[in-house]
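All protein chains of the complex are present and in place, except for one that has been dropped.
As written, the chains take the letters A, B and C, and residue 1 is the first residue of each chain.
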Amino acid sequence: MRALLPALSLSVSVLLALFPPAGRAADAPLSEVVRETAAPAAVTGLQARDYLDNNDRGDKIELSWCLSADDGAGALSVLEYRVWRSQAPDEQGELVATLEPGTAAHVDTGVTPGVAYYYRVEAFDGALSSPAATAGPAVGRINLFQTSRLPVLVLSLAFFAMVIWFTRLAARGTNLFVRRIPGLNAVEEAVGRATEMGRPVLYVPGIGEIDDIQTIASLTILSHVAKIAAEYETPLIVPTARSVVMSAAEEVVKEAYAEAGHPDNYNPDNIRYLSDAQFAFAGAVSGIMMRERPAANLYLGAFWAESLLFAETGFETKAIQVAGTANVSQLPFFVTACDYTLLGEELYAASAYLSREPKLLGGLKGSDWMKVITICIIVAGVVLTALGVPQFGRWFFTQ
Amino acid sequence: MRREIPLAITFLAGMFMLVDFFVPHHRVSAAGEELKQWGTIVIAASILLGIGNLIRVHSKKIARRQSGWGFSLVCLSVMAVMLWFGMWPGAKLGPNPLVGSIAQGSYFNWMYLNMDVPLQGTMFSLLAFFIASAAYRAFRLRSPEASLLLISAIVVMLGRVPLGQLLTKGLPEKATLPWLTEAIMTYPNMAAFRGILMGAALGVMAMGLRIILGIERSYLGGEK
Amino acid sequence: MNRLGKFLQIDRRWIFLAILIAVLAPFIWPMGLPIVITKPVQDLYNAVDAIPPNGEPLFISIDYSPSTVPELDPMALAILRHAFSKDIRVAVLTLDPAGYGLAERALEAVAAEFGKERHKDYVFLGFQPGISAVVLGMGINIRNVFPEDAYGTPLSEVPMMEGIRNYDQIPLLITLSGTAVVEAWVIYAHQPYDAQIGAGVTAVMATDYYPFLDTGQLVGMLGGMRGAAEYETLIDRHDAGVRGMDSQSVIHILIIVLIVVGNIAYFGSRKRAPETAGGDAAA
Partner (left out) sequence: MNMTLIGTTLAALLTIAVYSFLYKDNPFYKFAEHLVVGVSAGYYLVIYYYNFIDPTVVSPVFRLRIGGDAILLGGVDWWMALIPGLLGLILYARFFPKIGWVSRWALGIYVGGYSGLGIAPVMQARVLDQIRGGALPVHALHTGQGWTNLLLVVGLLGTLTYFFFSLKHKGVLGGLARIGIVFIMVGFGASFGYTVMSRVSLLIGRMNFLLHDWLRIV
C-alpha cells in the first residue's frame, strides 16, 4: 500500500501533464492533484456594463453572474471567485478582485473611463479553477453632471442670485438696513485712546491662511483701522502668522497710509511675520504686548487657542481690547476677557459695515435672506415629516 | 491691466473649482487636482517671504544694537542651525546620517522633539493658569445670559471628571451630572452650534462668491 | 474700597500658585477615581475593534502639532496599541507639517512594543501639504498623493498596501487633530466618497463636532485627555490619560470655587460700594 500511493500520484501527474484540465495552474502541488481531479463548475450568465448611477467618474464597471453550481456544495465547494480584467478578448489580464463564495456581483472601481474592457470570472476551490466565463467589451462612461448633487446646485444658484441682486441694489445706492452691531464703534474709540496715551495699536489678523474668509474680512477691517491710525499718527503693529497674510497686510496698510495722506509714516518694520507655529506666534505676540505696551489690542480674524493667551496678557498690560472671530469655540473667552466682542458672523458684517462700501453689504443681505429660506425649508421639513411625507429627507441626501 | 489680469485669473480659477464639484468627468477632476497642487505650491513657496521678513526685522535689531538684540541673535542662529542640520547636502553620505536628514535620530529631529515640541506645548499650557485667573475676575452673573453660560459651564466641568461623577452617584440617572452634561451637549449645544455653523457657512460662501466675482479684493492690496 | 473689593484685586499670581499645587498634588497622592465610558468613545472603540486582523489597514492621520501633544498623543498611543494588539494593520499619515516627527515617534514606539514589522504590519506615509487636495486625492488613488512612503519606498513595493487603492479599501480613518482638519476629512472624504471617519480631538474642539456625530458624518469621537483616558480604560492599559484624570478633577473643582468666590466678592463689594462695578465685557 505504501508504495502504491506515490506510484498512483506519479501516473496521475503524467496524465495531467498530457491532458491538463482547463484553467488549472500547471504547477499545482502534487498532493492536491491527488485529492481532486475535477475543477468546480463555471459561473454562467456573466454580464459587464457601465455602472449606472449617473454620478460616477466613469471609473466603474458593474459585473453580475449566476453562481457556480458547486458554490456551497460538496467536495468541490467554491472557495472564492476570481475576476480578471483585460483590454483584449482573449487575454487573461490583471486579477482585479477575489470574492467570497455566494457573491454574484461586483463593481470594478479601477477602470480608465472610455476604454473597452473584457472580463473573465473563474470559480476557484483552493486548488483548481473552473473554466472562465467571459464578458465584454464594457466601457465606463463619463458623466457630465453628478445628479445626486442637484440640490447643492439649486440652493447655491438661488443663493448666488440673491447675493448678486442685493449687491447691484446697493451699488445703485439703495439704502440697505443692517441692524446695529454692538462693539463696532469701539474700534475707533480704542485707536483714539492709544493716541491719547501715546502708545501703539496692536492689530492681530488671526492665524488663518489667506484663503480663510475670516482673514480676508479682517484685512478689510485692517484697512479701515490703518487709515484712522495714519490720521492720528499712531504706530500700528501687525504681527502675522502666515507669510502671504503678511505681504497682503503690508499692501493694505501701505495703501491706507497713502490714502490718509501720510505715506511717509508707514513703517514696514511694524508689519511682522513671527512664526507659522501657533504657540511660537502666541508667545512672540505676548512678548510684544509686554515690551512695546500697545494701549489698544484688536484681535479680528480666525483665532484658536491663542485667543485667551492674548486676551489675558492684554488685560495684564491694561490695554483696551476689541475682539471678533467666527471660531465659535473661542468666543466665550473673548466675550469674558475683552472689552468688546464681535460674535461670529458679526465679523463679516463689520467688514462690510466699516469699509463703508455698500457693495459689500450685498453678501450680508444675501446670507440673511438665505437664512430665511433655510428656516422655511426646516419648518416645511418638520411639517412634511409630521404629515408622513418621507421624500423630504431623501431630497436633501446628497453625495 | 495690472488690476484686470489678477481678477480674471481669480475668476477663472474660482469658477473652475466650483464647476469641478458638480462634474464627475475625470479630466475635469484631474485638472482640478493640478490647480489645487499649484495653489499649495504657491503657499509652500511663500514661506520664504515670511522668513525674509523675520531675518530683516531681527538683523536690523542686531545691527542697531537695540535692546534685546541678543535674543534676536539666538533666534536667527538657531534657525540657521536647523537649516544646516536639516539640509546640508554634503553630509547625506553614509547609511544613517545625523546631519542632512530629518529622520528619527538625526540632529534635526532631536532639536525638534526636545526644543520645539516642549516649548510650544508649554506655552499652550500657560492657558490653564490664565483660565483660572479669568474665571476669578471676569465670570460674573451679571445678566441672565451670563448666568446661563456659567451654569452650563459648571455642569460640564463637573460632569466630565470622575470627581464630579461621584458627587451625584446615588441619584436617579437623569439627575446625574454625566447625564446632564450629555444632555447639554446633545440638545442646546447642538442646536446652537448647528445654527451658527449654517450662518457661518453662508458667510463663507458669500465671501467666496464676492472674491470670485472680483467684488472683494482687499487681499490684493487696496484699490489701485 | 472695602475688604471684599480688595479681595477681588488679589495678585493673580496667588491663583497661579493654587493651580500649580492642584495639578501637582494628585500626581504625588493619586486618588484613583473611576472612569465612566461615554458613547462616542465606545463607538470609536467598536469601529476599530471590528476591523479584521491582517487585512485592510486602519488609517490614522496624525494631524496635530506640538502644542496639543498632551491631549492627542495619549489617544494616538492608545489607538495604536489597540490596533496592534489585535493584529490590525495600520497606515499613518499626517496633514500637519509639524506632525511629521510626532507621528513617526508614536508609530515607531508602539510598533516596537508589539514587535511589528514595517511595510508588513504598518507603514508611515509621511506628510503632504494642501489639506483638501490630499484628502480629495486619496479618494481617487492614494498613490497620487502618497506615491511613496516617508522613507522613499514606492507604495507598490509595500506588501500591506497591495490592493489598497482609495477609501473603498479603508475600513476606517481616524484623524487626530486640534484644528478644523477634522471638518476637511468630513467634507472631502466622507461626503464625496463615503469614507468612514472617526476623530480624536482636543476637548475644546469637541463641542464643534457634536453635530457631525448625530448625522453619522463621524463614526465616533474621543474628546480631550478624558477621551484618551476612557480609551485607555477600554483597552485596559493605563497611561498618561488615566494618570492625569485625578488632577483634572481637582483643578475643575478649584476653578469652580474661584468662579463662586469671585462672584461673592464682586456682588458683596458692589452692594456696599456700587461705584466699583465696572461693566468690562459685552456679551
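Some points to look at:
In this section, a contact is a pair of C-beta atoms (placed from the backbone, for glycine too) under 8 Å apart; a residue touches a chain by one contact, two chains touch by 3 or more.
What you see is a predicted model; the values in this text were computed from it and never measured.
The chain that is not displayed touches the following shown chains in the complete assembly: A, B, C.
Looking at A:Ala41, A:Met197 or A:Val328, the residue that reaches the missing chain in the full complex is A:Val328. For subunit B, the residues touching the chain absent from view are 2, 5-18, 20-22, 30, 33-51, 54, 68, 71-72, 74-83, 86-87, 102, 108, 110-129, 131, 135, 145-146, 148-157, 160-161, 181, 184-185, 187-202, 204-205, 207-209, 211-212, 219-221. Taking the whole complex into account, subunit C touches the unshown chain at residues 13, 16, 19, 23-24, 27-28, 67-71, 73, 97-98, 100, 126-129, 132, 144-145, 147-148, 183, 186-188, 191, 202-204, 206-207, 211, 214-215, 217, 223-226, 240, 243-244, 247-248, 251-252, 255, 283. Within the complete assembly, residues 149, 151-153, 155-156, 159, 176-179, 181, 210-211, 216, 244, 247-248, 274-277, 279-280, 283-284, 286-287, 290-291, 305, 308, 328-329, 331-333, 335, 344-345, 349, 364-365, 368-369, 371-372, 374-375, 377-382, 385-386, 392-393, 396-398 of subunit A touch the chain that is not shown.
Basically, only the chains that are shown with their structure count from here on.
Taking the mean of C-alpha positions as each chain's centre, the chain lying farthest from the centre of subunit A is C.
Counted by C-beta pairs in contact, the busier of A-C and B-C is B-C. Centroids of subunit B and subunit C (each the mean of its C-alpha atoms) stand 15 Å apart. Shared contact sites, meaning residues of subunit A that touch two or more other chains, fall at 57, 277-279, 305, 328, 336-337.
Listed for subunit B are residues 29, 43, 116, 119-121, 123-124, 131, 133, 138-139, 193, each touching two or more other chains. Those residues of subunit C whose C-beta lies close enough to touch subunit A in the complex are 12, 65-67, 98, 140, 165-166, 168, 178-179, 191-192, 194, 204-205, 207-208, 280-283.
Here subunit C touches subunit B in the complex through residues 8, 12, 15-16, 18-19, 23, 31, 33-36, 38-39, 65-70, 98, 100-102, 104-105, 108, 129-130, 132-133, 136-137, 140, 144, 151, 203, 207-208, 210-211, 214, 226, 245-246, 248-256, 258-259, 261-263, 266-267, 279-281, 283, going by the rule given at the top.
The residues of subunit A lying in touch with subunit B in their complex are 55-59, 112-113, 142-146, 149, 152-153, 156, 159-160, 163-164, 167, 209-210, 213, 215-217, 219-220, 223, 240, 242-244, 246-248, 250-252, 254-256, 259, 269, 271-280, 282-283, 291, 305, 308-309, 311-313, 326, 328, 332-333, 336-337, 344-345, 348, 355, 359-360, 362-364, 366-367, 370-371, 374.
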